[in-house]
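Have a look at this one.
Yeah, one chain of the complex is gone here, protein chain that is, but the others are all in their spots.
On to subunit A.
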Amino acid sequence: MTIAGWLLIAVFVGVLLALAKPVGLWLFALYEGRRTPLHAVLGPVERGFYRLSGIDPQEDQSWRRYAVHMLIFNAAALLLTYVLLRAQAVLPLNPRGLGAVGPDLAFNTAISFTANTNWQSYAGESTMSNLSQMLALTLHNFLSAATGIALAFALFRGFARRPSPNGGATGIGNFWADITRVTLYLLLPLSIVLGLFYIASGVPQTLAGSVDVTTLEGARQTLALGPVASQEAIKMLGTNGGGFFNANSAHPFENPNALTNLIQMLSIFAIGTGLTYTFGKAVGNTRQGWAILAAMMTLFLVGTTVTYWQEAAGNPVLHNLGVPGGNMEGKEVRFGVAASALFSVVTTAASCGAVNAMHDSFTALGGMIPLFNMQLGEVVIGGVGAGIYGFLLFAILAVFVAGLMVGRTPEYVGKKIESREVKLAVLAIAVLPLVILGMTALAAVLPVGLAGPLNKGPHGFSEILYAFTSAVANNGSAFAGLTANTPFYNGMLGVAMWVGRFFIIVPMLAVAGSLAAKKHTPETAGSFPTTGPLWTGLLIGIVLIVGGLTFLPSLALGPIADHLAMIRGQLF
């Protein structure tokens, strides 16, 4: 570990924390439907859009209606993507003349991008036409991100709203207005700015297919090009992570230098961090938001430390062979150990899944942190929107387990947590272990599953476990090493991504609806304190115990066994 490495981490955290409030305030304006400076320009676009599609943005939807509209929207987008991918051979903007995407891969990819996962069983440059990249995939980068943020807004409203005194039903907002505002006033403008920055940094933005060049050695090489910069911006901002190229952010055309690398990491966390502040604003006490952010950042910093320490320590087996230094296998020299380790923790903590190094090549424990981040349910900052709503479900459990200890029915930000909320929160949280462990166990015994991993022993097991974890947690990063473009893995992972996204969202929205209908209990000295270090510690404890203990057996047989074997000089 180096001072420069720690400095990078410090700068990253510092800038991030400084961004939390401004980003959070901007999001709060969108949450409230307030005017922003951008309304002068984009307001007519928003209103025109509503008129065109016959949407009344003032309509307050019940949680059921919100959920149904959200599902219909996502299902339609899913179908559109599937059709586009299957038909790309006959559609325009296909300069490399690529054929149709196969049915199982198209199924997997369509779900993957709809569910904000961006798991890629394919290499983008040799599979997707420019039209597929721009329309089918980049479109989802916006819409799935906007959906996530909208859902977080819906849950915030559940906590913040008071039931109307005349007994009328209390809604949780309007799905269409939420995604329109988030896309129009947040994702689009930021993507344009960031896209221009990437272009300035040398990231290609062209409709051309590829160029043939002669290298210094005189060899001929074909360089794939395309509209990369525009996709790069939203890929990070919306915690999507699906790269234009197979190498993702390790590719010099996606992530050319240390500065773009830092900006990419910051873009991954920016909205998720800001949303914690928005939550505090929404419930009328910003300290509530900071408490959550503190818990998230603590988990993040511990993870970063472990991964950086393990990667910097390197591989003792190689040290014995006379190769000193940190673990550089699978890392880009222009980033080095620290920036790669930090990136890996950021991208997995935040459900982004973009990679600038190959996680499969990390040391066992260094690679376990990204895996563990996802197994916690992507709640360490997490995906845009998904991180905070996932974390709030844990907060509900934490309040319930420990809240009774102050001698009152547990309350969180003024809303009583009762059997309905507990039931739904448990239901949502149980989806993760059920699908991850169930499918991993299945793949670990079926011959079609066993055909996937590249490596033997615990490392091979980690590859399977990582794939399903990444899919269910909607991360999308790959441990690599696993041959996933097979009907078995495409199908299973597709289902895993869908379940991992929407089977959590629906109970979460039900929680929002149930909370919105509850009276607000004013805070007193007798209320369970949900600000301050004690609560932060409790949140961390619950996330680790519920999220962590479930996966300990699988981690023991994967990365932990892998690590212990490495210490004894055995590699897989």
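Worth pointing out:
Everything below uses one rule, namely that contacts are C-beta pairs under 8 Å (C-beta built on N, C-alpha and C of every residue); 3 or more make two chains touch, one makes a residue touch a chain; residues count from 1.
Everything that follows uses one rule, which is that contacts and distances are computed from a predicted model.
Only one of "Potassium-transporting ATPase ATP-binding subunit", "NADH-quinone oxidoreductase subunit L", "Sulfur compound chelating protein SoxZ" or "Sarcosine oxidase subunit beta" fits the UniProt record of the hidden chain, and that name is "Potassium-transporting ATPase ATP-binding subunit". Of A:94, A:285 or A:527, it is A:527 that touches the chain left out of the display. Check A:54, A:92, A:322 or A:407 against the missing chain and you find that the one touching it is A:407.
Among A:134, A:444, A:480 or A:495, the one in contact with the hidden chain is A:444. Touching residues on subunit A toward the chain that is not drawn are 165, 397, 400-409, 414, 417-419, 421-423, 426-427, 429-430, 433-434, 437-438, 440-442, 444-445, 450, 457-458, 460-461, 464, 519-522, 524-529, 532, 534, 538, 541, 545-546, 549-554, 556-557, 560-561, 564-565, 567-568.
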